[in-house]
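Step one of this worksheet: look at the structure below.
One protein chain omitted, others in place.
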Amino acid sequence: MLFLQLLASGIQTGILYALTAAGFALIFGATKIFHVAHGATFIIAGYTYYELHQLGVWWPWATLAAFATAIAFGVAMALYVYRPIQRSEGSFFTVFVAAFGVSISVQSLVQYFFGRGSVTVSTPLTMARETLPDLYLAPILAVSIVVAAVVFACVVLFLDRRNAGLGLRALSENPALLESFGLDSRRLTILAFVIGSALVVPAAIFTAVSIGIQPASGHRVMLISLAATIVGGIGSLRGAALAGLLLGVVENLVITVVDTQWSEAVSFLVLFAFIMFRPHGIFGMAVKK
Amino acid sequence: QSYTLGTLFPMSGPNAEAGAIYSNAVDLALKHLEDDKWLKGKISVKPTDSLGTPQGGAVGMSRLVNVEKVPYALVGFTGVSKAAAPIGDRAKVLMVNGGAVGPDLASLSRYFWNIIPLANQEVEFLIPWLGEQKIKRIATIYVDDPLGQGILSELKKGLPGVGGELVSSYSVTPDLQQFSPIIARLRNDNPEVIYIASPNITQISHIIKQVRDGGLNTQLITYGVANFPSISKLPESDGLIFTSQAADWASSEPTMKRFVDDWRKAYGTEPTTYGLNYYNGALLYGYLLRGLEQAGKPATGANLLEELERVGKYSLAGGEARFRDSTVTTAMQINRIKNGVTEKIK
Amino acid sequence: MSNVLLSMRGVSISFGGLAAVQSVDMDLQEGIVTALAGPNGAGKTTLFNLITGNLPASSGQISLRGKSILGLRPHQIAGMGIARSFQDLRLFTHMTVRDNVLVAIEPSSWLWQPGGRAAQRERMRRVDEALEQTGLAGMADSRAIDLSYAETKFLSLARIIATGSRIWLLDEPASGLDVNSRTRFISLLRDATRRGVTICLIEHNLDVMTEIADRIAFLDRGRKLAEDVPEKVLRDPELISIYFGKSR
Amino acid sequence: MTNVEVGLAPAMAVEQLAAGYKGRNVFEGLSLKLYTNEVLCLIGHNGAGKSTLLKVLFGLLPHNAGVIRFHGREIKPTPSEMAGHGVSYVPEGRGVFPGLTVKENFALALWSAKIQGQDAERRIGEVLEVLPRIKEFWQRRAGQLSGGQQQMVSIGRAMLAEPSILLLDEPSIGLAPKLFQDLLVPIREYQQKRAMSVLLVEQQVGEAFSVSDRVVVMKSGELIFEGVPGDLADEGKLMGMF
Partner (left out) sequence: MINYLFSILTLVTIYGIAASSLNVLVGYAGIFSVAHAIFFGIGAYTGAQFALLVSPDVVLACLAAAATSGVFSLLLAVPALRVRGEYFVAAALGLQMVGVTVFSEAHALTGGHGGLVGIPPATLFGMDVSSPGAFLLVCALMLALVLYAIRRLMRLSFGRALMSIRDNETAAESFGKNVPKLKTLAMFVGCAFAGVAGTLFAFNLMFVNVESFTFEQSILMLAMVVIGGVGTLSGPLIGAIVLLSLPALLSFIPFIPPTEIGTVQQFIYGALMTLLMIFRPSGIAGKL
């Protein structure tokens, strides 16, 4: 039973990771931008929802607003931070440091306006009940599974049907060539940021509801997303999602065998092991020489 | 004549909530000293941000010592205190900690004093009560730092004496936010009480919420940190028991009453022991300075220390405080949170 | 047959199901220019990669002066005097032109300067000489990324000239060059052969091929179909129909 | 010569054009006309500015002065707009996405030209007729193809849009001579069938001239010669121009 219980909490955690990781993976896969401010998107979405919820706004409106702010932030990053840097041929690390600076600023802004502590949205959805003998499950688990499934289905369908997925892959390989094909690489970049940023919104709301968020949470979100993106294989959306799920489950199950303080490090050991023994990840293509 | 008081609190980062409360307490105390015309001179605060990290602490302390040239500094947080102590010690600055409770803070330096009872004292006080309540099975979630280790070793040492047993202990990293797997295991361990020992306020509130969400109704116990609103105001904290230094908010003792009333008025929140300690820490400075003024001595760290060691006891808010061996000894109490209000149960 | 420097016997490799190179036998003779021709995808570049150790041969034997070099790492093979260029050039884009050449000739596996100052001066002299020959002396201090197309081609050659290697493997070194540059390029290669350098070059341009090659080896679908002096190969009706077309 | 009237109006023209990189103009005051239904061959030494001109025409590079006209109308080209006008551009070098399969490369071009369904199938069929060898590696990743195979794909995908103007930048690089000839013939046929305009930049002068209607020679950013291929049959004269 302990195993099942841990599996359930692993899936719950894993879904949050999967959603954030998929967003990061999509952006990184398509634009080769190491979007370390992804964690900031998460915080912005989470706090938007929380603050509106506190004001008594009906949850669908709050959710919509969270989508709006998250997407607006992501697109603003693409247009006003990453684009100028890339236009002047800034290196990988220039982008990295710039994005990190934004994360720091966003974190302190949120602290300034909304306080530094952790905030939670209380709902009865998170109360666990004994569903099976000795197995305690909260309704939020079912809700998040359904939401994640629907969200992923929508994204995958959109990318496939509209050829957008193909465009994003091409963008990742050579944006200049994309222009030679007569496609607008700027629009595709924005598209990647829109979808990628939108993907974290459900994760942010679930976190606000089930764990609670604080201005400093963004960091960890970013790290896990990054790890999952690599484990899943760069450029693979479903890889990142699966890896996120896997990391969540591993992190939970592993405490049956190791001391609890190691559980977080285990995710990164998994990452390390993947890089050493299967560097192209679960679904990725071989690393190019 | 004017005096300076240095503060070295985390003003940003995950523990900034604490820094804000500490600063408010200091401001309040200085206002009271001023209103009372307690001193000939005026005390001005020199705030520095410790970022809550050792390096921040070292840089901040160095700034307080070398730029602001304060003779007296209020500090907080274990890592910060440990990094700041040698710097203050070298420059002979009297440092007073009102927030960190790691047991190893007792012996940092002659110039480093704690105006807060350290965690081991709190656990010592709790254990007999557990015996009285016939509580046998105790589990703990702790952060493997001096605080957590101190609490853990006190529990291990004390529990057998009252017929109790530490059934399990889970060590976590200070920034862990997800406790569902630990909660799943705790459910299997079936303890009567779970003791939470973390230096990180946010983390404690995460643990409390997630334990309750996990459908676990075990009694939760923690130390004085539960005085922070983000813990005590959490809906899930209902029923939480915690030890703290004795602080009777309804007391009619004038210093205490003035502190409580003015705190509520100025900040619109309930006062906490942390606020109280830093309020007292600033008051103590006033008292020491007054002693020096009367003796006609300059306000240097060495003189302040001498004065503190000479007098050794002051009547601060909450009663008389005795200072010996770098630490204050105060009465302790056990509290329970009920409907968002903290009530004393012992 | 004169002095065979590099010899390949039954060399093969395949990618998945695709046999990119199939049991190729070929000899490179000292001081002789062999042109490697063949349709696109014939396996020419792959053959180079096999020689230089960038790809592992699945079977066959490659030996340099009688000693097998199979299984050696690329840098070891380079150390034995085989220099190559790449179809996509692969310059050290952010280093200066001079450093691009210098780094190619330095034995640099340790923290100190091998051979001391005297050796370094000698190397600098060789670098300057190579730059002079290729006409790049004027832009020795600009970064490789700022060069024009023709200049990058010449830089890629300068790197090889300076190494003093006796065997050069050149992958389409003259493609895209205009008539003038091409002439200059060919004369550089001629100078080298006069010094006894052995060259194997992949080339699609007939003018270049006929002007410089002593022998032409013809590859198609991984197999060597012919190897002979240009006059014969260029008259082979089969090869004309699959490769050279009507131009001559 | 079916459309004589249209034939007189240039499909694309530039007047007094100036463009370059980082504030330095590669050419200034350049004027050139590309008529409908003609293959115009642009030759010149390395670095003359040929590729730069093509990039400006397709909107990949902004011009600093002068005007660009498309069927007489002044425009400020951007790549997507030019693609919409029926202009296709084959860049210098490997113009394919190495990680995508050949099929996907084609799909991308179709997406760009907003061609779907039946129409798409038909056009793919037509291109494969012109370049039958593509079928051999239709499902393979373009990055694994040999240089020449990639070049074929690159040209094939540009023709998918049934362009009215085709800008070709040194298609011969890396191609076997026979293949290049084989490629030029169908391009020429396709061009005549659809009255397409082709601007062909080449170093393989012999082959290029055999399919060209007109030749211009560029030297250091200036057009120093305009005429028909026959004018330059004499190799010495050509060499002198470089």
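Side notes on the structure shown:
When the chains are written out, they are named A, B, C and D in that same order, and each has its own residue count from 1.
Just so we're on the same page, contacts are C-beta pairs under 8 Å (C-beta built on N, C-alpha and C of every residue); 3 or more make two chains touch, one makes a residue touch a chain.
Nothing here was measured: the structure is a model prediction, and the numbers come from that model.
For the chain that is not shown, the touched chains among those present are A, B, C, taking the whole complex. For the chain left out of this panel, the touching residue among C:10, C:56, C:79 or C:196 is C:79.
Contact with the chain not shown here comes from a single listed residue; of A:7, A:127 or A:223, that residue is A:223.
Mapped onto subunit B, the footprint of the missing chain covers residues 10-13, 16, 19-20, 23-24, 45, 47-49, 51, 53-55, 58-59, 62-63, 65-67, 78-79, 82-83, 85-86, 102, 104, 108, 143-146, 149, 173-174. Residues of subunit A in contact with the chain left out of this view: 28, 34, 81, 84-85, 88-109, 111-112, 219, 223, 226-227, 229-230, 234, 261-262, 264-265, 267-269, 271-272, 275-276, 279, 287, 289.
The chain not displayed touches subunit C at residues 52, 54, 73-75, 77-79, 83-84, 86, 90-95, 99-100, 102-114, 159, 163.
To be clear about the criterion, only the chains that are shown with their structure count from here on.
Note on connectivity: the fewest steps through touching chains from subunit A to subunit C is 2. Pairs A-D and C-D differ in how many C-beta pairs touch across them, and the larger number is found at C-D. The central chain of the assembly on a C-alpha centroid basis is A. The distance from the centre of subunit A to the centre of subunit D, with each centre set as the mean of the Cα atoms, comes to 43 Å. Centre-to-centre, using mean CA coordinates, subunit C is 31 Å away from subunit D. Subunit B and subunit C, compared by their mean Cα positions, are separated by 74 Å. Chain-to-chain contact here is organised linearly: an open path runs through the chains from one end to the other. Across the complex, subunit D is touched by residues 163, 166-167, 169-170, 172-174, 176-177, 179-184, 235, 285 of subunit A. The part of subunit D that touches subunit A in the complex is made up of residues 58, 60, 78-80, 82-84, 87-91, 95-100, 104, 107-109, 111-113, 157, 161. In the complex of the two chains, the subunit B residues touching subunit A come out as 12-17, 20, 144, 170-173, 175-178, 180-185, 187-188, 201-202, 205-206, 209-210, 212-216, 230, 234-235.
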